[in-house]
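Taken from a larger complex, these chains appear in their original positions, while the remainder are omitted.
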Amino acid sequence: MPEFTHLDAAGQARMVDVTAKQPTVRTATARAKVTCSDEVVAALRDGTVPKGDVLAVARVAGIAATKKVPDLLPLAHVIGVHGARVDLKIVDDGVEIEVETRTADRTGVEMEALTAATVAALAIVDMVKGVDRSAEIVNARVTAKSGGRSGDWRRE
Amino acid sequence: MPEFTHLDAAGQARMVDVTAKQPTVRTATARAKVTCSDEVVAALRDGTVPKGDVLAVARVAGIAATKKVPDLLPLAHVIGVHGARVDLKIVDDGVEIEVETRTADRTGVEMEALTAATVAALAIVDMVKGVDRSAEIVNARVTAKSGGRSGDWRRE
């Protein structure tokens, strides 16, 4: 039976001890996608007015979210996020989000990347829901990581 | 062309004025799903030790997240969340999450429900990622709302 690192032998939640881990450069990328109606996509794509700050608000919400992980996830460590990039791409059926996070601290930043992608997606749903109630998040996942003892990884 | 409520005529982000809306009882439900490996599902289902606090941690993270929406979404209003329930169900390929939020305040609580479902999902990914790196969120969406001027709605 696998053992969850966040639980002790009695099954009780804990914050895993990382005092012995070394500060090294680590990166992670995550992706999420929001689907929305043709009407919304057209409005987002329109180069004149309506698009306005929508993508900027989502990008800022995502970047800010990289710093809120210790507050959102009870067992997550306080970590120095040392770089973050949130890319948004309007596609035919919605918006694709890719986040890269970087740190020179003791733990990986996969959850920071995934949380940022997810919160950027939530911000988009929030802004378009007045026009399209059916907008939804159709996936959110870590796609790659590098650095740290467990080494590099890429989702296949 | 539809108009996004969160933007003014110049396309600039704003917090929508809701001073004229009345405090009334409003509810919303949202669902999310995390898929993970058979090994993780087996461990979560096991009635003895390993399962431990996993579901409780995710539930608490979700409930707490209903209160963090104004902090996560830049344009969201401060709202009194007056009730929240997070249900977690272990299924064959992962964990299904359903959240119901309630308020007697001026705006709907759809984003509170969706954010809670999403954060509970993030908490699960965080706890199982040591065993299964491929765990991911495969959907997150508002499924119903009631109350307020725009009336009841249910996703079909």
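Here the chain labels run A and B in written order, and each chain numbers its own residues starting at 1.
Here is the rule we go by: a residue touches a chain if its C-beta (ideal position, glycine included) is under 8 Å from a C-beta of that chain, and two chains touch if they have at least 3 such contacts.
Keep in mind that what you see is a predicted model, and the values were worked out from it rather than measured.
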| item | value |
| --- | --- |
| Homomeric complex, total chain copies (2 given) | 6 |
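Going forward, only the chains that are shown with their structure count from here on.
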| item | value |
| --- | --- |
| Whole-Å gap separating chain A and chain B, where each centre is the average of the chain's CA atoms | 15 |
| Chain B - residues contacting chain A, complex | 1-7, 9-13, 32, 39-40, 42-43, 46, 49-54, 56-57, 60-61, 64-65, 68, 71-76, 110-111, 114-115, 118-119, 121-123, 125-131, 133-134, 136-142, 153, 155 |
